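One chain of protein is taken out of this complex; the other chains stay put.
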Amino acid sequence: MRAILNGERLVLGTCYYPEHWPENMWRKDLDRMLASGIEVIRIAEFAWSKIELTEGVFNYDFFDRFLDIVEQTDMKVIFCTPTATPPAWLTKKYPEVLNCDIDGIRYNHGMRRHYNYNSPVYRQLCARIVEKSAAHYAGRRCIIGWQLDNEFNCELDVFYSESDSAAFRVFLEEKYGTLEALNEAWGTVFWNQTYTAWDEICVPRKTPGYVANPHQMLDYFRFVSASARSFAKAQSDIIRRYAKPDDFITTNGMFGNLDNHQMTAESLDFYTYDSYPNFAFCLDVYRDEPESLKDRGWSRNLSEVRSISPAFGIMEQQSGANGSNAGMEAPTPRPGQMTLWTMQSIAHGADFVSYFRWRTSTIGSEIYWHGILDYSGRENRRLRELCDIHKKISCINQIAGSQYEAQTAILTDYDNIWDKQADAWHRRIDDPSRKAFFAAAQRSHTPLDYVFLGHADLEKLRQYKVLIYPHMTIVTKEQADLLTKYVEQGGTLVIGCRSGYKDSSGRCVMEKLPGLLSPLTGTDIPEYSFIAPDAGKVTVSWDGTEFEAEVFADLLAPVGGGEVEGTYTSDYYAGTPALIRKNSGAGKTYYYGSAWNEKSARIFLEKLGAASPFADLAKVPAGCELAVRRKGDKRYLFVLNYESTPAVFTLYKRGTDLYTGKTVTGDITLEGYGTAVIAIE
Amino acid sequence: MRAILNGERLVLGTCYYPEHWPENMWRKDLDRMLASGIEVIRIAEFAWSKIELTEGVFNYDFFDRFLDIVEQTDMKVIFCTPTATPPAWLTKKYPEVLNCDIDGIRYNHGMRRHYNYNSPVYRQLCARIVEKSAAHYAGRRCIIGWQLDNEFNCELDVFYSESDSAAFRVFLEEKYGTLEALNEAWGTVFWNQTYTAWDEICVPRKTPGYVANPHQMLDYFRFVSASARSFAKAQSDIIRRYAKPDDFITTNGMFGNLDNHQMTAESLDFYTYDSYPNFAFCLDVYRDEPESLKDRGWSRNLSEVRSISPAFGIMEQQSGANGSNAGMEAPTPRPGQMTLWTMQSIAHGADFVSYFRWRTSTIGSEIYWHGILDYSGRENRRLRELCDIHKKISCINQIAGSQYEAQTAILTDYDNIWDKQADAWHRRIDDPSRKAFFAAAQRSHTPLDYVFLGHADLEKLRQYKVLIYPHMTIVTKEQADLLTKYVEQGGTLVIGCRSGYKDSSGRCVMEKLPGLLSPLTGTDIPEYSFIAPDAGKVTVSWDGTEFEAEVFADLLAPVGGGEVEGTYTSDYYAGTPALIRKNSGAGKTYYYGSAWNEKSARIFLEKLGAASPFADLAKVPAGCELAVRRKGDKRYLFVLNYESTPAVFTLYKRGTDLYTGKTVTGDITLEGYGTAVIAIE
Partner (left out) sequence: MRAILNGERLVLGTCYYPEHWPENMWRKDLDRMLASGIEVIRIAEFAWSKIELTEGVFNYDFFDRFLDIVEQTDMKVIFCTPTATPPAWLTKKYPEVLNCDIDGIRYNHGMRRHYNYNSPVYRQLCARIVEKSAAHYAGRRCIIGWQLDNEFNCELDVFYSESDSAAFRVFLEEKYGTLEALNEAWGTVFWNQTYTAWDEICVPRKTPGYVANPHQMLDYFRFVSASARSFAKAQSDIIRRYAKPDDFITTNGMFGNLDNHQMTAESLDFYTYDSYPNFAFCLDVYRDEPESLKDRGWSRNLSEVRSISPAFGIMEQQSGANGSNAGMEAPTPRPGQMTLWTMQSIAHGADFVSYFRWRTSTIGSEIYWHGILDYSGRENRRLRELCDIHKKISCINQIAGSQYEAQTAILTDYDNIWDKQADAWHRRIDDPSRKAFFAAAQRSHTPLDYVFLGHADLEKLRQYKVLIYPHMTIVTKEQADLLTKYVEQGGTLVIGCRSGYKDSSGRCVMEKLPGLLSPLTGTDIPEYSFIAPDAGKVTVSWDGTEFEAEVFADLLAPVGGGEVEGTYTSDYYAGTPALIRKNSGAGKTYYYGSAWNEKSARIFLEKLGAASPFADLAKVPAGCELAVRRKGDKRYLFVLNYESTPAVFTLYKRGTDLYTGKTVTGDITLEGYGTAVIAIE
């Protein structure tokens, strides 16, 4: 079976824990799943002890019995490596496999991800159980794929064990060759940090105030990513040697300090995402802020996942209240929300949606992480909603393999993401600008892609009419050249303040700012400042349109062909250029000296002609998301209502409501949390 | 002397530290105490070094001299074991006696309770000094009783030393016998926590996010309680072998993770409480919230203490500003408050009240924990107030031995208390409901008892017309049977949402909810949810009375004789049953699908006829507490004014104002912070 992500049809799955339930329930559960439209189950991701209860003694009886029963049905299986939770005997015997906090204090057995990726003995023990399991099960008929570990870098994405320091040194020696090169890259002459022997170097541990060298931190985040990637690849390489040719390898994310693009390229057939939009409604975090996108904000995550893996799945899709005994308190999804969130995933490109989870666990820290069924397993509202989803899915199967359609993309790259983690000034501008563009795009119905430089070539960039890099702090020569070509060939590029002032080590450049971006942007920055907190509103005028500058002010001057488009109109820099445009070849670049709020982001999208590209197709209220998937000439319009109250949108063309098969046009009403998928010819 | 707690009369005491003061002050202090009405002093609870300054060398000269002087007077003494503060030589030589934090980092000498209960060497050293002291002093004429340690589980009620892990394993092996049974009870199959050797098990230490197995935590809290109890019992057993027959053993509380009922049954003659209502007014915690009960809230603690030990004392009663150099900042009690708080203790059943403390210490962390006298020891307002209290006490001596009168009780039990500590969902509903019932009862003048299941039999339960278990998460068969008998014999039982879904290991049950409570309540719960934080007010209608549901919504359905009394009137579950009544035998049970706020708690008390049982006796303003103690046919009415302004209450019968001996009826005025005790024939 290769229906998953081959564009043939949409597939539903669920997560199942045979080890949690009496064996005599298994067959009944499988039959009920199949009756509800579930075709695939994921199993065994925390089951190390079910296989190797005693060191070196491997026993597959348990899963043999389970898979035998599975194979009495049409159910298909994704089998997991169990390495996210080492057994108690392992961490007791080999405490060096445990991760530590930044103070060097060990995490203990009892939760998840308490291990480190770099312990040689853990690497060996993992390789052995992966190989044993792959050898034992790879040929099983019901198995269609493998999941590596579970949620790499979830819970913890920083590692401070001795094994990590040792591996960090190896990583650095490979990267730099000499200590001289490392000292130069890290600027260790500052505060007398100069290293004179490799073993003086550690991961960035406790210091006064936990202040660490930012260049070391940037390399450290790269190292954490490389550690996770190599841990994944070791498993993937083993499984590939055993797996049936059509079987896939995947893992589920998406978590920090990990280049998921690179990991997917190296080790996976496709990437899967765990989508829990209900996190927005947890009692302990909910804030009643009208500007918040709440569950709709998960569309941003889905857009980023799409950039990792154009064909992607949802390995864990919310199907009940999420929660933990330790502090997460979410309501049960309301009638319609499970469907809404499923359609959100599909609208953004998922062709496989697997619900977490069939049954709610009666034990452990996740007794409140509800599945479709509650503790008793009785039939319930959510199971009925699943059946309805299955019916809808069956109606829209033709969209499988279609692509999400966006003409505008937000640029990013891992180096800048990680630099931001080590840099409060970078965070202070980048977080609001990214939030602003996403919100402005959502509310103006401007589909957005996220494009990661380093994982995108010129051809990829040229798919977009407009590219926006809000704050490109670190810029490399390759990136500057690539962006220049994009512009010269007709693209429109927008760059915000604080760009181009760091090199790839996170060191500030001594060229005039914005450094490597100066020629492309036609911009010089003689002076810059955070907007003083006592300054009040600082405004910018662009062709008579006024909006508010946000957080920072690069005070600009045009150079080499730059033309002033906007100026500051307040504070001591009133009259100073705030926005410079430079035409290059067939395209143009805008350098904006500030960060964005939602209003200014909306103005940029509109002025650049990027906003509302489907305005001729439909008029959709701000409370609904509009998404379009395209296959060849065919467009599939998704309208998703995140409000509890009904919404009316207007379809300007004729289309087919795929749920009903009826032709529709004009005003169409969605109930609260309602969705529509309309095929446009 | 056995006047303490034998119902003969009320007794006043104080806490004294002879080791803090020059010896030539002792006699004068004792004489001044006696002149002020103090009959008993507690001494020596932090005086290990005064007895065993060098390991194994016991010297009683100091306390011999002090007790010789005491015996020149009529003062009586409660002598303490000194184990709350091990000496410096001890923790230096045997660092394994020190407690650790959850990260495994040791607490050091210099504060209190830095030891653990399970270190074998500490057990030995404690047993030796307790035995030596008991042997030396038990026969002393002036000694009337013994206090074990001081405030068990104060400061720290969690323990993470190696000794604790070792003892935890023994505790578990005794409880479970086999690892299979433990693995089953703890659900260790979840997240691969399965244990294959006893020494893999530890107390729940640092993990990522400090998330721990909730079933392990439940056993851990039981273990902490058992450790403290056995530590206490070891001392009590020794003292019993030496003490004079009439002398009592007690200890002072009340702190967490300790089954005080069981400890009292095993080791004490009665329990004493340390009452500091002035904590409500600390500058660093005070919030100006009109709904807060402030110092009046201590009545809840006193009610819980009453359930531990029907005859109880106050070992430390506030007599000055409380405070610490480290951060606690309280004002001095205003004129009248010392009396008010004393009468609050007595109203709730205390027959012995010992003030903390005679003199304010001039040294150490408690220089701001004021006693009756300030640093200089000069005569002052509080000493004058003590003399006035003594006069009042002499007037009301007849109430000694009378019982607090309540017809309604709130149920609880230790397993659910501890489960709540490990469970954010449990806390989120239980805390507001308990607060709501207490506040509603206080303001409607509905005296409440607290009844701990596991420490109360059917006869005890039948004393109450109405029993309320707000949220009985864990339910055992024995408990369900007991409550069923209570109802069948005519009782009214109220149960709130989220009941019956866990077993005694804290695992969720697979029966339909509310599990074991379903037959008694006539209730089924097909669905449930936290009230979504964006839902606005969710209302319930009960026979036309509307009130607001709180935090959670069990969506109910009647089964097996249940009858719908109330329904939700908002959100997607409008029209769904919210309150079901089932009659059983002579009584009835109510299952309410939500948690309570003060308003809904008041409505329940009123609708069930529990509110204001003394409304025919007196009409008391909401700002005053009404309490009644009864001895035979005689009722003693306490009215306590917690406001700074005068209050008027109306007595509908004739009574005797015990302070004045005059007959009173009709409107009676209390000054700000004023109290009245009226005997009703």
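Per-chain numbering from 1; labels A and B assigned in written order.
Note that a residue touches a chain if its C-beta (ideal position, glycine included) is under 8 Å from a C-beta of that chain, and two chains touch if they have at least 3 such contacts.
As the structure is a computational prediction, the values presented were derived from the model and not from experiment.
Q: Taking the entire complex into account, which one of A:Glu8, A:Asp74, A:Glu511 or A:Glu671 touches the absent chain?
A: A:Glu511
Q: Considering the complete complex, identify which of B:Ile143, B:Leu172, B:Leu268 or B:Ala330 is in touch with the unshown chain.
A: The missing chain is touched by B:Ala330.
Q: Can you tell me which of A:Gly56, A:Pro208 or A:Pro290 touches the chain that was removed from the display?
A: A:Pro208
Q: Can you tell me which of A:Arg428, A:Lys465, A:Lys607 or A:Lys631 touches the chain that was removed from the display?
A: A:Arg428
Q: Under the stated touch rule, tell me which residues of subunit B contact the chain that is not displayed.
A: Touch with the absent chain occurs at residues 19-20, 46-50, 53-54, 82, 85-89, 92, 99, 101, 103, 105-114, 155-156, 281-284, 286, 288, 294, 321, 323-332, 334-335, 360-368, 374-378, 380-381, 644.
Q: Using the touch rule from the top, list residues of subunit A that touch the missing partner.
A: 103-105, 186-187, 189-197, 199-202, 204-216, 422-425, 428, 501, 507-513, 526-535, 551, 572
Note that only the chains that are shown with their structure count from here on.
Q: Taking the mean of the CA coordinates per chain, how far is subunit A from subunit B in Å?
A: Taking the mean C-alpha position of each chain, the two centres sit 49 Å apart.
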